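Pasting a structure below so you can have a look.
Only a single protein chain was left out; the remaining protein chains are all shown in position.
Moving on, here comes chain A:
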């Protein structure tokens, strides 16, 4: 399946990616730069707010942003480990 996909899709679209879309790659780099700037500004704002609200940081209580998928994954792995121990 992979070979047929390479033969039917990747090889015919190679000139697009190398020649036609060169300017779009430039635009993509611009978009990546804008995303990087926004994310770094957001992180700076969060760390400033964290430093302002808790001047003496407690141990293990660092990242309020460690939520979402990382926490979910950690929870899943933690559950597996407990089951293995028992």
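We adopt the following convention: contacts are C-beta pairs under 8 Å (C-beta built on N, C-alpha and C of every residue); 3 or more make two chains touch, one makes a residue touch a chain; residues count from 1.
Note that in this section contacts and distances are computed from a predicted model.
This complex has a chain not shown, and the name its UniProt record holds, of "Small ribosomal subunit protein mS25", "L-aspartate oxidase", "GATC amidotransferase" or "ATP synthase subunit a", is "ATP synthase subunit a".
Remark: the residues of chain A touching the chain excluded from display are 8, 13, 16, 20-21, 23-24, 26-28, 30-31, 34, 68-69, 71-73, 75-76.
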